[in-house]
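Written below as structure tokens is the structure these notes are about.
Excluded from the complex is one protein chain; the other protein chains are retained at their positions.
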Amino acid sequence: MDSENRVILNVGGIRHETYKATLKKIPATRLSRLTEALANYDPVLNEYFFDRHPGVFAQVLNYYRTGKLHYPTDVCGPLFEEELEFWGLDSNQVEPCCWMTYTQHRDTQETLTVLDRLDLDTEKPSDEEVARKFGFEDAYINGELTPWQTIKPRIWSLFDEPYSSSAAKLIAIISVFFNCVSILSFCLKTHPDMRVPVLHNVTVVTGRNRSSWSMIKTHTDPHVYFFFVECACNAWFTFEIIVRFLVAPNKRLFSKDMINIIDLVATLSFYMDLILKEGTKLISDSDLLEFFSIIRIFRLFKLTRHSPGLRILMQTFVASASELVLLVFFMILGVVMFATLVYYGERMFRNPFNEFTSIPDGLWWAVVTMTTIGYGDMTPKTYIGMCIGALCALAGSLALAIPVPIMVNNFTRFYSHADARAKLPKKRRRVHPVEAPRPKGGALKPGAGQPANSDNFSLQGSLKGPRNNA
Amino acid sequence: MDSENRVILNVGGIRHETYKATLKKIPATRLSRLTEALANYDPVLNEYFFDRHPGVFAQVLNYYRTGKLHYPTDVCGPLFEEELEFWGLDSNQVEPCCWMTYTQHRDTQETLTVLDRLDLDTEKPSDEEVARKFGFEDAYINGELTPWQTIKPRIWSLFDEPYSSSAAKLIAIISVFFNCVSILSFCLKTHPDMRVPVLHNVTVVTGRNRSSWSMIKTHTDPHVYFFFVECACNAWFTFEIIVRFLVAPNKRLFSKDMINIIDLVATLSFYMDLILKEGTKLISDSDLLEFFSIIRIFRLFKLTRHSPGLRILMQTFVASASELVLLVFFMILGVVMFATLVYYGERMFRNPFNEFTSIPDGLWWAVVTMTTIGYGDMTPKTYIGMCIGALCALAGSLALAIPVPIMVNNFTRFYSHADARAKLPKKRRRVHPVEAPRPKGGALKPGAGQPANSDNFSLQGSLKGPRNNA
Amino acid sequence: MDSENRVILNVGGIRHETYKATLKKIPATRLSRLTEALANYDPVLNEYFFDRHPGVFAQVLNYYRTGKLHYPTDVCGPLFEEELEFWGLDSNQVEPCCWMTYTQHRDTQETLTVLDRLDLDTEKPSDEEVARKFGFEDAYINGELTPWQTIKPRIWSLFDEPYSSSAAKLIAIISVFFNCVSILSFCLKTHPDMRVPVLHNVTVVTGRNRSSWSMIKTHTDPHVYFFFVECACNAWFTFEIIVRFLVAPNKRLFSKDMINIIDLVATLSFYMDLILKEGTKLISDSDLLEFFSIIRIFRLFKLTRHSPGLRILMQTFVASASELVLLVFFMILGVVMFATLVYYGERMFRNPFNEFTSIPDGLWWAVVTMTTIGYGDMTPKTYIGMCIGALCALAGSLALAIPVPIMVNNFTRFYSHADARAKLPKKRRRVHPVEAPRPKGGALKPGAGQPANSDNFSLQGSLKGPRNNA
Partner (left out) sequence: MDSENRVILNVGGIRHETYKATLKKIPATRLSRLTEALANYDPVLNEYFFDRHPGVFAQVLNYYRTGKLHYPTDVCGPLFEEELEFWGLDSNQVEPCCWMTYTQHRDTQETLTVLDRLDLDTEKPSDEEVARKFGFEDAYINGELTPWQTIKPRIWSLFDEPYSSSAAKLIAIISVFFNCVSILSFCLKTHPDMRVPVLHNVTVVTGRNRSSWSMIKTHTDPHVYFFFVECACNAWFTFEIIVRFLVAPNKRLFSKDMINIIDLVATLSFYMDLILKEGTKLISDSDLLEFFSIIRIFRLFKLTRHSPGLRILMQTFVASASELVLLVFFMILGVVMFATLVYYGERMFRNPFNEFTSIPDGLWWAVVTMTTIGYGDMTPKTYIGMCIGALCALAGSLALAIPVPIMVNNFTRFYSHADARAKLPKKRRRVHPVEAPRPKGGALKPGAGQPANSDNFSLQGSLKGPRNNA
């Protein structure tokens, strides 16, 4: 009889019925090995009880029925995967139509991990957290901190956590102030009005045995005040970087940080500059030296330390590296092609005003056209060149418009998750909560939710009785 | 026996089953304190009855089972949070994968509150609403309005609610007309064709004891008609602002409104102008005065009072302030960096046509390039400068393209909600409905749906019997 | 006892339970008036049976429980509204958080109605549909069509439905060809190379009693071949518009169609041109005439008749009129403000190369800068002007970027629905299916699904027994 082939599965109170044969379709899973000897088999009602989500189970059972694993869209991805793991199923078997659902929460997880690392919180960490950061955890708990261990985190907070105290805020403001002054001085000292001419005595032989001398201007130097300003700034930078290095919780990570490297090199470049100038007072060609000082402008990036938004933006560029490469590569492809086309196009017919003397010159035109800047220093003059120009502009607009949304998407994901994160109470923000002090529900097995690797999944053990059973 | 450890929860007719141990996992909640003494325990069926949403409860119970709180995506966020609140659970415990769902309806709520404040409705409010707005509520209900209290709202409607009557519409049209005329006059009077030269007699000593005089043009003045036009406009503006101030329902709010401040300052600037010009008839340097009159152009913003779309756009800029700052900061960072690079880049090789004489000049080029304007007044001439230019253009496109979507998103949210709001009947548009006159279902406890702060949530009281039980 | 206050509602086989008091909360609805006398009350099981969607009912019942109407997101909006209508509930009572869901399918409905009107189908309609279109329906069914009634739709198909036959396709190609030739001729005849100089004999008095004459070129005329080309084109256009008017199914709609009006005016302008030129052979100033002939360029829009994509694009502009107005208004606001600022900004400091001679000139600069065109014919020269320029460019980028997505959204909605529509079999494409010949399920009451206006909803009638009950 039909009903004898059936099996009743009471999942969280909802009774699901199916044929026994259906459950055998996917072997080596929890449902394919059901026997009446199980503790959760109820002989009176002739049903198996599982303390799981009944709605999601409908989807799980459908996998047995149709052989196709679809994700439900009314529950969260991780919730479904936890259920799959409980039933001993492999979430990789997902159908192509659900791939996006399958990967979506993995992306979210990645995003949140990155945000955690970016350390966007603006709340003072507790003493314990700070001690853990510095590796003094044991000493802290035992109350055996050495004076240096006590003072180090305090200095660190002063210089690295502007929100931790008013003094820290003041130091942050000083740091930003010197940074801005240094960059401003760097820019302004190139302005003609800020430079003083360097005069040299030149002896000119004016006639027989007679020589006169005159002053001639060989080049200009920045006003001497800039030197004082730079000395002040660099004194502060030197002090700051030394202190920050000394109190860094992790000196290796500190040395690897891009911004610290820039800071160090920029400061060193100032001292090198100083030494070289002293030694070469007479050599007037300091342009080369100035060129190397270009590294100092990258101190701008030090300012990003104080803006979570900018840090997210930087992170976006890092995370979108492959899209950036794609964009640049596509632009180069287009630029080279259109430069060649316009070069030959402009030479096809008589064109006395031709500005495209070579393909390398055409490259600049193609860049200017594809990015729709259009300086107008080079323009096609023949109708054929104009057509190529029109195509080039269109291609450029598309080249920029098409891959950028992927980057925009990355940014939006980071930004909106950072936003969502900021709205939660601080203790809920960590993605991987510290297992030990779970606020409620301490009876939960730690890691019960972490989808175990299906290879390690011990089916025998878990078949003895329903999980979470006393 | 297995089934003895189980508990049956009849939620809205659907029976959910779980282990008693499962319910104990999250202590101090409604389900962890179930006892058979409760009024909603049915000893015959051995089940607890709760008159709640059965589907959502599956998700709630799953929180007990797995220790992880996921939001369902088939019901509205607020609905789920109301259920959570009923079951005594904390919605903050949400898993990271559901953070976006968690914050989404909070954003919606914020958006709707802002829209409510923007007062976009174009329907005449009832007399009672007006009276409440003016604080005459009690007097209105008792019918004891003084004549001024009767006339004040009428004048207010005339000047501030253009849709309320034909007269109000006429006044709005007059106001817009004078505004446009004033701005037009402001712009046109600078045009050379609209200015008359001011001539001065100058005595010229032409020879010994002989002097002749001639007329010389020192500067130009706007045509005198502009003065009459401005007098007319300002007369209206003065009248309008005085009346509007007198009948304003809330004089403090009125004085704080940006548009009113602009209006006042602009009108005052006209009178100051008038006085100063009278007093300094002989002083011809009225350019400085004109410069201060620049505030009058901001009267343009008065026009936004008549366009809901523009008001939403303005609100978007206000709400996106942090993104705007981010964008501007990022642009500055890029501009300074590329200006420096191009300045040194163009000086690296011999370049007789170098236009980058200093970094501050380079800043303008960098701005023009990053925004892809490309006036062409400065262009790099060496290959290295061109490469920097190409990178600058690319960086500029990205700098603009990446943070803008966040702002766009803000605008779209405001705009589409305003749109959705406009499609609803007026009485349903308020986000926080006035509690008293609920059209249907008067038996509902007021505020039953407002998610109570979980600290205040009195569990003892609500455990006595199921809520909503007679 | 608790269970006596309860009521069981068997909705589609799923038993929902609630308190009787809960159902009374929203009066004058189907559930608030339940009595045991109803035909669908089962005294044995003590339950009321309703043959409705059980899942959606959970949401409906929750409205009674919480007094808040939330839309479920796992079913379609119209499906939920149909259920609401069955239960006698008002869908306007929706909570603010669900407003977007509430309006979404209304937007979809609007979109589909517009698409229906755009008539994008490229399949030959059946004879019956054609007859209905022409209003010959009765005659067609009775087989009593007059010869003109038989021939009219055929000619109409030839000229208006290019996909209906090869001849129709040929006529469409001819039409497009003449259109293109006409526009090409219109453009080319202004080119200097295509024009012939008009020479006049001028008698010059060279000396006493002696006069010579010479030829002088007063102006140029287009080559005479262009006249022949235009005659040919206009002959076709005249023929086409007359025939199309004669066979139009609805002459009033035909006369109102923008494209037909353009076509007519353009053709008339040619004839007027012809007459006037004949009459004024001697008057050489034909520029004015040519100016009026500008209407002919709008014949370009005739080409949109042959591209569904372009018609959707045009429709997008129509549907986005308010956003376009907003965009233009915002641009004007920005342009006027920045023109004023730059005018005064450039005059603040000594600036010998100032190009901003008046605010109206500044308007052009502001437009060119805000749209990021940057011709470079006017550029600020002082640092203050440059700062204003930078802000102007940024404001322009935002002004364009922020309202455009609303328009983009409109287009995407139209386009993707047109795409989805094209993938369905033709008979399923109509939004409002013709009621009579429903392919399956003829027993369904017509209009059962159309959400009746809740005012007309006759509750008494429908309470007699469950709808759809035999």
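Labels for the chains are A, B and C, by order of writing; each one numbers its residues from 1.
Keep this in mind: a residue touches a chain if its C-beta (ideal position, glycine included) is under 8 Å from a C-beta of that chain, and two chains touch if they have at least 3 such contacts.
In this text the structure is predicted, and so the values were computed from the model without any measurement.
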Contact set (omitted chain vs shown chains) is A, B, C
Cross-chain touch to the chain not pictured, restricted to A:L38, A:A139, A:V336 or A:L424, is A:V336
The listed residue (A:C97, A:I173, A:C231 or A:L268) that touches the chain absent from the view is A:C97
Full-complex touch with the removed chain, picking from C:Y19, C:F49, C:Y140 or C:W156, is C:F49
Absent-chain interface residues of chain A come out as 2-3, 5-6, 8-9, 14-19, 21-22, 24-28, 55, 58-59, 61-62, 64-68, 70-74, 90, 92-100, 102-103, 106, 322-323, 325-326, 329-330, 333, 336-337, 339-341, 343-344, 347-348, 357-361, 363, 369, 372-376, 379, 383, 386, 389-390, 393-394, 397-398, 401-403, 405-406, 409
Per the touch rule stated above, chain B touches the missing chain via residues 73-74, 372-376
Against the hidden chain, chain C presents residues 10, 12-14, 39-40, 42, 49, 51-55, 73-79, 82, 105, 108-109, 112, 183, 186-188, 190-192, 287, 290-291, 294, 297-298, 300-301, 303-304, 307, 309-310, 313, 316-317, 327-328, 331, 360, 363-364, 367-368, 371-377, 400, 404, 407-408, 411-412, 415-417, 419-421, 423-425, 428, 431, 438-444, 448-449, 468-470
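The definition used in the following text is that only the chains that are shown with their structure count from here on.
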Neighbours of chain B that also touch chain A are C
Note to self: chain B rotates onto chain C (CA fit) by an angle, in degrees and to the nearest 5, of 90
Centroid check, CA-based, most central chain -> B
Rounded to the nearest Å, the gap between Cα centres of chain B and chain C is 30
Distance in whole angstrom between the CA centres of chain A and chain C is 42
Check: chain C positions touching at least 2 other chains come out as 73-74, 372-376
